[in-house]
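Only one protein chain is missing; all other protein chains are in place.
This part shows chain A:
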């Protein structure tokens, strides 16, 4: 597992600086199918999807509800397994990875931002942001705190560290969720309708934040959205319909 992570790190960094790798694929999906099977019904969520996400890209995925966007994001984030097809992360197929290896990959390489924030209400903002680092061996309490403070500073919430999520507005909660994704310093952020629960002003703020992360830090971002205007601000727009990529 450490080898896998180390190889990834070598590819990503030269003297500590991000590589300019516009054409370097970080996620590749080949012939991905996802079928949900019940006793009486079979639902095809994804139908032979082929998709490459390059390093440093900001890609948005659009489509009507139920077209498979979130399923696609779950598969990219290694949270779900496809029924068939190949997923490659940094050129390495991950199907054969164990639960432990997949968990480590998610922890090191991927940050998640969800529409409903998924903050733990009984933890403070700071504790919420520290969460991914709890599952990273070798990161001590002091370093966790420092990285969490840095991430919160980046999203402009350094004055709210001891607040609980219930004491924050929707936009602030989403900023906390973004800070949590950033705390682990992932190469990829997968955002599932990050502005879906926010008004247009807050939505724009979050979008600006994500664009900043992409441009300034070179973070690869894949975002599912229903908002055409926001999707147009990203580098590439992929449209889905009935489980297939249409554009």
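Please note the rule applied: a residue touches a chain if its C-beta (ideal position, glycine included) is under 8 Å from a C-beta of that chain, and two chains touch if they have at least 3 such contacts; residues count from 1.
Keep in mind that, in the parts below, contacts and distances are computed from a predicted model.
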"5'-nucleotidase", "Alpha-ketoacid dehydrogenase subunit beta", "Putative ABC transport system permease protein" or "protein-glutamate methylesterase" - which is the UniProt name of the missing chain: "Putative ABC transport system permease protein"
Residue in contact with the excluded chain [from A:44, A:79, A:94 or A:237]: A:79
Candidate in contact with the missing chain, chosen from A:107, A:195 or A:220: A:107
Among A:35, A:123 or A:237, the residue in touch with the chain that has been omitted: A:123
Where the missing chain touches chain A, by residue: 71, 74, 77, 79-80, 99-100, 103-104, 106-108, 112, 114, 116, 118, 120, 122-123, 127, 131-132, 134-136, 141, 180, 184
